[in-house]
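Supplied in structure tokens, the structure appears directly below.
With one protein chain held back, the other chains of the complex are shown just where they sit.
Labels run A and B following the written order; every chain starts at residue 1.
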Amino acid sequence: MPRGRDHRVKPPPFEYHAPASVDETYALLGSLEDAKVLAGGQSLVPLLNFRLARPAHIVDINRIPNLDRIYERDGGVAVQALVRHAGVEDSELVARVCPLLSAAVRLVAHRVIRNRGTLCGSLAHADPAAELPAVLLALGGQVVARSTRGERTIPAADLFTSVMQSALAPDELLVEAWFPASPKKSAIAEESRRHGDFALAGAVRAGDRLALFGVASTPVLADPKNPTQGLQPSGDLEATPEFRLHLVQVLTDRVFTS
Amino acid sequence: MKVNGVQHPAPVDPRRLLSDHLRHDLGLTGTHVGCEHGVCGCCTVLFDGAPIRSCLMLAMQAEGHEVTTIEGLAAPNAALHPVQQAFHECHGLQCGFCTPGFVLSVVGLLAEHPHPTALQIDEGISGNLCRCTGYASIRRAVVRAVELSKQ
Partner (left out) sequence: MTTRWFGARVQRVEDDRLLRGRGHFTDDINEGALESCLVRSPFAHARIKSIDVTAARALPGVVAVYIASDLPFGSTDLPILIPHPNLTHGRTQRCLASAVVRYVGEAVAFVVAENRYIAEDAADLVEVDYEPLPVVITPEVSAAAQHLVHDDVPGNVAAEMLQEVGDVKAALAKAPHRKQLRLRFERGAASPMEGRAVWARWSESEHRLTVYDSTQSPTSIRGGLAVLFGLPESNVDVIAPDVGGGFGPKIMLFYPDELLVPFAAMRLGRPVKWTEDRQEHFVATNHERGQVHEVEVGFDSEGRVLALSDDFIHDAGAYTPYGIILPIITAAQVPGPYRVPNYRVRFRDMYTNATPTSPYRGAGRPHACFVMERTLDAIAAALGLDRTEVRRRNLIQPDQFPYEVGVMWQDGNQVVYDSGDYPALVKRALEMLGPRPDGDHIGMGLSPYVEGTGVGPYEGAHVQVLVSGKVVAATGIPNQGQAHATVWAQIVADQLGVDVSDVEVSSGDTRRFKWGVGTFASRAAIMAGNAMAVAAGMVAEKAKLIAAEHLEADPADLELAGGSVRVKGSADRGIPLAAVAVLSNPMRYAFGGGTEAATQFAAKPRPGPPLPEGEQPGLEATGYFSPVGSAWAAGCHAAYVHVDPKTFRLEILKYVVVHDCGRLINPMVVEGQIEGGVAQGIGGAFYERLAYDADGQLRNASFMEFLMPYATEIPPIEIDHIETPSPLNPLGIKGAGEAGVIPVGAVLASAIEEALGVPITEMPLSPLKLYELSRQRVTEPRP
């Protein structure tokens, strides 16, 4: 029996929490059932508005101080949880140390969305068609997750587990993402229908490493000489699996030619 | 939260969207709602000076911040802001529904890029949908706004 959409557009009821510190946040996430973290809200609030997400609790982390820094560490650049995409876009540090990230963040939606959306939120959201998870993967970066149980580092290769699913536990907060310095030969290319749309397919080159997005349930590493090998992309209104594979080859050629 | 310089209490219901709070609780109906999923830009306001989608923010999140809506751009009987004036001169609006969102997005654009290139203009206005104008007059309005801002 076909399940129709309900056609509702207003958020369903939820309990709202606005912790003032990271410890308060860990305590909330550790004790609440069915809670979602609200950072930028550019991905979560549309889901709330469509009632596609109906969490019992919203934990708004925007009031936490000292969580919005970009700084150099371990030869790369660290981006904390409340750094907005716009902040990454405007950062001279990022432009100097990791120009690939600088280029990639400019492809995320539109500036108005980037004013609120957070880089760490994008990683936690794990949309397979998003640019930044693929950049993290191509560079071999990692994220830091914290909870009442302690802290752990999750490398990019382990972070994205499935469509909109990450390895984060329900009680963990993604507090920081770390990107290595991007190699000299780095580039990102994508094909989308309109400016700022999610990509039909995309390719990220970091030196000789290649990561693809939009063509699998997570971003994937691929062999630049045979990028479509093993890929089984899905089809949707704007791209069949064959068209995606075709674009993968085109985009791989593009990033490896410049 | 401060809206157009005036202090207002936040709503009681946490799920109240900022767009609905501005329009229906505060009576500032100049901010319009076109899609409630962040794509059309009709709901764009300035949040601490930067353009954001008010349909993608819970009103409570605006507590302690400054929101500027279209009504706050020019005082009631005072002259139009240069961006508004430019839209008028260039026929940059027809039905007017997308206009407040565009005007505030352009205010944000020119704050970042006072002398934008053609590419920066297109990038800057590419996050807002307009169904009436075909965007040509809006592009002209941005160019004119740059001129008027210099004066």
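Structure notes:
Criterion: contacts are C-beta pairs under 8 Å (C-beta built on N, C-alpha and C of every residue); 3 or more make two chains touch, one makes a residue touch a chain.
These numbers were taken from a predicted model, which means no experiment stands behind them.
Remark: the residues of chain A touching the chain excluded from display are 1-13, 50-51, 191, 193-198, 200, 237-240, 243, 246-247, 250. By the touch definition given at the top, chain B reaches the unshown chain through residues 13, 15-16, 20, 23-24, 27-37, 39-40, 42, 69-71, 73-74, 76, 80, 84, 87-89, 91, 93-100, 103, 122-123, 125-139.
As a convention for this text, only the chains that are shown with their structure count from here on.
Centre to centre, using the average C-alpha position, chain A and chain B are separated by 27 Å.
Interface residues of chain B facing chain A in the complex, by the touch rule stated above, are 14-15, 17, 36-38, 41, 44, 47, 50-53, 55-58, 60-61, 105, 108-109, 112, 122-124, 126-127. Across the interface of their complex, chain B is touched by residues 9-16, 18, 38, 41-42, 45-46, 48-50, 58, 60, 62, 86, 109-113, 115-116, 195-196 of chain A.
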